[in-house]
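A single protein chain has been removed from this complex, and every other one stays in its place.
Per-chain residue numbering starts at 1, and chain names A, B and C are given in the order in which the chains are listed.
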Amino acid sequence: MHTVRNKKRLIARVRRVRGQVEAVERALVEERGCEEVIRAISAARGAINALAAEVLCDHVTEHVAAPRLAKGARVEAATELVLTIRQFIG
Amino acid sequence: MHTVRNKKRLIARVRRVRGQVEAVERALVEERGCEEVIRAISAARGAINALAAEVLCDHVTEHVAAPRLAKGARVEAATELVLTIRQFIG
Amino acid sequence: MHTVRNKKRLIARVRRVRGQVEAVERALVEERGCEEVIRAISAARGAINALAAEVLCDHVTEHVAAPRLAKGARVEAATELVLTIRQFIG
Partner (left out) sequence: MHTVRNKKRLIARVRRVRGQVEAVERALVEERGCEEVIRAISAARGAINALAAEVLCDHVTEHVAAPRLAKGARVEAATELVLTIRQFIG
């Protein structure tokens, strides 16, 4: 689905998200205060939203906007993108 | 920017969002309870997110994926889309 | 539901949200580009989230945490708060 380089980048990013979720777990295990736990959750949520943005943007660049695409492939990828944007945002 | 038909649809949609924000205002003026006010705010927020999704999807269909586009116009529209997705989601 | 001062403040805030939704409508009517429309929507969404935060915080201060509350009233207001937080965030 993604170029090798973009795939590596996305996987590095999702691993950072996992690290942030593990930080939330530690904060809960160590009985940190509400504010500190929510701050850790907020960071993880921000990272997961940024990951979603990158997945969508790679799809745009590689499968919808790239100049070399066959017409049918471009239309199909655009249909998937529209559906996915509606599900994620709308 | 949009086809005439899509423009009409988006404007009808943003007017519904305004109606929902006015409902929040009425709930505050009438001193409704917290739960009722937040429910009205939640509805308005859902409608505004759905509006954003439609604006992005029209841009995809009309300016990034349409078959008749010149290569330069498509690339430019895709660059704008990527930037906008990052700003709104990421 | 709210103190007079907080009520005024919340109503001023919801009117600013309405102004921001009207700015989105103008951007659509004037056929501004996707990025500019989404930026206006993003600002309106931020303002509506901030309004929700203030409504919740007023409820906490006036109905859940205030020292003078009867035990039953406090428990009832806390139950409403918990329900509302789950609906809005969870």
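Throughout what follows, contacts are C-beta pairs under 8 Å (C-beta built on N, C-alpha and C of every residue); 3 or more make two chains touch, one makes a residue touch a chain.
This is a predicted model, so every value here is computed, not measured.
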Displayed chains that the missing one touches are A, C
Listed in rising order, the chain C residues that touch the chain left out are 49-50, 52-54, 56-57, 60-61, 64-65, 67, 71, 74-75, 77-78, 81-82, 85-86, 88-90
Absent-chain interface residues of chain A come out as 1-2, 7, 10-11, 14-15, 17-18, 21-22, 24-25, 28-29, 31-35, 37-39, 41-42, 44-45, 48-49, 51-52, 55-56, 58-59, 63, 77, 80-81, 83-84, 87-88
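The definition used in the following text is that only the chains that are shown with their structure count from here on.
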Contact graph of the chains (line, ring, star, complete, other): line
Cα centre of chain A to Cα centre of chain C, whole Å, reads 28
Check: chain A positions touching at least 2 other chains come out as none
